[in-house]
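For this depiction, one protein chain was excluded, whereas all remaining protein chains were kept in their positions.
The block that comes next holds subunit A.
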Amino acid sequence: MAEQAKDEKSPQQGKFYLRYYVGHHGKFGHEFLEFEFLEDGLLRYANNSRYKGHDLLKKSVYVTDAVLDELKRMIDDSEVLNEDDKLWPEPDEVGRQEIEILHNGHHISFVTTKIGSIIDIEGQEDAGGLKCFYYLVQDLKCLVFSLISLHFKVNFHSFTKSNCCGTHKKQFDIA
């Protein structure tokens, strides 16, 4: 049944791609974080931070359809595809964020500045849209950090100060 439904969709509607970038140029050089998901499950992750002497980190791994489906659910639930970045603040010296999503026959490519916290959004012209974007990004980062740290044993807390995600993490050590 599921396969049949898939076939009925036009090829464009079945296509999927997601990319997120956040970065700035500062006293540690160009620091950024970028990840992307491809249709076949390839997750690529790049993080460049000179903070505490870390170098560019690039990781790639294939995730299963279950992970992609959850990702699509998150995108659908956030309704980010209905938003537009026309009224969002332009990227500036503080930083730059980009999100590109190809899903369900929509292709968005939004660009804006960094959003430090939800307080930055208040008073903006398109506060609703930015809020939706902000929380989607938080949830996406959370998922990606979990995937990468579980697969590669990377400890994110040591070098991404502001990137901590609201997650319950428990280490169950062998007693």
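Note that in this section a residue touches a chain if its C-beta (ideal position, glycine included) is under 8 Å from a C-beta of that chain, and two chains touch if they have at least 3 such contacts; residues count from 1.
The definition used in the following text is that contacts and distances are computed from a predicted model.
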Seminar exercise, completed: Complex minus one chain; that chain's UniProt name from "RRM domain-containing protein", "Iron hydrogenase large subunit C-terminal domain-containing protein", "DIS3-like exonuclease 1" or "Chloride channel protein" is "RRM domain-containing protein"
Exercise. Contacts of subunit A with the missing chain: which residues?
Worked result: 10, 12, 15, 17, 19, 21, 23, 32, 34-36, 38-42, 44-46, 48, 58-67, 69-70, 73-74, 84-86, 96, 98, 100, 102, 105-111, 135, 138-139, 142-143, 146-147, 150-153, 165-172, 174
